[in-house]
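Handing you this structure, nothing more for now.
The complex appears here minus one protein chain, its other protein chains still in place.
Per-chain numbering from 1; labels A and B assigned in written order.
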Amino acid sequence: MIGELTKSERQGALLILLALAVTGLAMAVGGSNDPLGTHGTLVMVVAIVGTFAVITGYYAPEPPESRLDSYYDTPTKFGIVAAMVWAVIAMAVGDWVAWLLAFPEWTFDAAWASFGRLRPVHTSGVIFGFGGNALIATSFYVMQRTSRARLPDQLSPWFVLFGYNLFCVIAATGYLMGVTQSKEYAEPEWYADIWLVIVWVTYFVLYLRTLNRRKEPHIYVSNWYYMAFILVVAMLHIVNNLAVPISWGSAKSYSLFAGVQDAMTEWWYGHNAVAFFLTSGFLGMMYYYMPKRAGRPIYSYRMSIISFWGITFFYMWAGSHHLHYTALPQWVQSLGMTFSVMLLVPSWVSAGNALMTLNGAWHKVRDDAVLRFMMVAAVFYGLSTFEGSFMAIRPVNALSHYTDWTVGHVHAGALGWVAMITFGAIYASVPWLWKRDGMYSAKLVEAHFWLSLAGTIIYVFAMWNSGIIQGLMWRTYNESGTLAYSFVDSLIAMHPYYIARAIGGVFFLLGAIIGFYNIWMTIRTASQAQSQAEPDYSAVGIEIPAVQPGR
Amino acid sequence: MTITHDLLVWFSKSFGLFYLIGLSLIVLAYAYWPANQKPFEHAANAILDDDDKPYRG
Partner (left out) sequence: MFGFHYRLERKTIGMVLGIIGVASIGGIVEIAPLFTIHQTVEAAPDMRVYTPLELAGRNIYIREGCYACHSQMIRTLRDEVERYGPYSLAVESKYDHPMLWGSKRTGPDLARLGEKYSDDWHVAHMINPRDVVPESVMPAYAFLARTELRTDDLGKHLKAQRAVGVPYTDAMIANAPADAYGQASPDSPAAEGVVERYGKATMVRAFDGKPNDLTEMDALVAYLQILGRLTDAAHKPVASAEKQP
């Protein structure tokens, strides 16, 4: 990998790592009796290891000029593997916390093992670790292909990926130590937030530089979605994380906002994290990989543009549907509800556009589990956006809010849409990237698909049931006009559903582990194939789409 | 001093509506502008091409 950097890039890498090591040292010293110090040490160790790696490869020959004749895909490869590692870890934690809700004794009297600390490891791990790495990796792939331009340099993509994963590690280890801002999906503390801003700006600039080198005058629509993801996440992140640290030597900070303003800012952020992290970026992914895999152009390019602006516009107003019937002024709640309902239009246009693209390629969907992953993702996207718009209606939200219904909605979107489209895109790109005819085992892809689908369905149905039962029990009155059930009654009613959900989670997790194994074996056989004169591709039983870039 | 708050709320509500209509018109015009059809068509089909090399020149 160092061999792919030019001399000046190697020097640049050393400078960055040096700066990072110094920062880490400062944090370690300044926060010596605080979790900040632990993180400082972590940063320093990472920087030193990195420095050694660069020094070891420092005198390797420079990459030949001919590199400019191909796309720069090593970062994408790294990002895909990182996404899968995070997927397995974070989903395992998710399933663990699911079991904890059924069997709360399993915390070993240890602070780090309690539900409240592990839960954000799950949410950040899946959203940022798994989802984020997948988005960055595929965006590098897509922006180069659609611009017909190589990444402008070899260093900044690595800075983005390593920097981003460092952020994820600091976040996850921080939660275990109790470092959190408590803002949902924005839990990392101020120093991690600042670091993410640096990484993110580099990412943005890298994207612009690549686009600026493109051959086509028109920018392909996937890039719009990725761009919106990058830009809006930056905006949300900066505003929502404004805070005052108690000192430079402490991890703790206090949010600049309080009460109602803080709630609105947080859910403006939270909802648009859903919109621009979990939706926009993945739509960008879908608009490239789905047509590519199906061998057909998007059904309506025009609609993809209209729904892009619709999504960018409507989502921004919808955040207040997280605060129905609260102390937030009612006009803001109504505004949020109205826009959430209107949001259904661009959402369904996107889902419909995706499914219509497959029209005429249904035989491929039947035979190719990878394409089927993408198809099911589009269906779940349609489903969860419908559900979301429905839940945003005030009287419906009166029932669903605070219950497991929300969790069911989240995972219909997260498992059914986000994870499935990602697995589809990853399975599509791994053979392209590592120059293989197909995945190591098509059967295992098939197994992964069915495990994912079964897991998602079990999970979502369990949570719909438990959520609605919970909501109804909380508001049921008996004849004498008093509440019929105590809170504990509703808790007991949840128990079977919590077990069912955890079992669904096992299915989904098993699928991800199988997927990881399959990808790993594809990579390994690829490197063997390179050393063998006559690679044996006979094991590949699946029909490969006609289009195979990179071969 | 409730005036400023009410004023802001009023502005938000009315402006939001005009903004919605205006923006929709712009986006629709862009998407349906006849001259844009060719690049759209081209872009939609170009990604299916397999010329897997960066363009240099």
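Things to note:
Just so it is clear, contacts are C-beta pairs under 8 Å (C-beta built on N, C-alpha and C of every residue); 3 or more make two chains touch, one makes a residue touch a chain.
Being a predicted model, the structure only gives us computed values, none of them experimental.
Checked against the full complex, the one of A:215, A:435, A:475 or A:524 touching the unshown chain is A:475. Checked against the hidden chain, the listed residues A:169, A:197 or A:231 yield one contact partner: A:231.
Of A:86, A:140, A:309 or A:440, it is A:309 that touches the chain left out of the display. Touch with the chain omitted from the figure is made, among A:307, A:384 or A:403, by A:403.
Across the interface with the omitted chain, chain B contributes residues 1-2, 4-5, 8-9, 11-12, 15-16, 19, 23.
Interface residues of chain A facing the missing partner chain: 8-9, 12, 100-102, 104-105, 107, 109-111, 114-117, 119-120, 152-153, 155-156, 175, 178-184, 202, 205, 208-209, 211-213, 217-219, 224, 227-228, 231-232, 235, 239, 243-247, 250, 252-266, 268, 272, 309, 312-313, 316-317, 319-320, 322-330, 332, 335-336, 398, 401-403, 406-407, 474-475, 477, 482-483, 487-488, 491-492, 498.
Note that only the chains that are shown with their structure count from here on.
On the chain B side of its complex with chain A, the touching residues are 9, 12-13, 16, 20, 23, 27-28, 30-32, 39-48, 50-56. The part of chain A that touches chain B in the complex is made up of residues 68-71, 144-146, 148-150, 215-218, 220-221, 288, 291-292, 295-298, 301-303, 305-306, 309-310, 313, 317, 329, 331, 335, 547-551.
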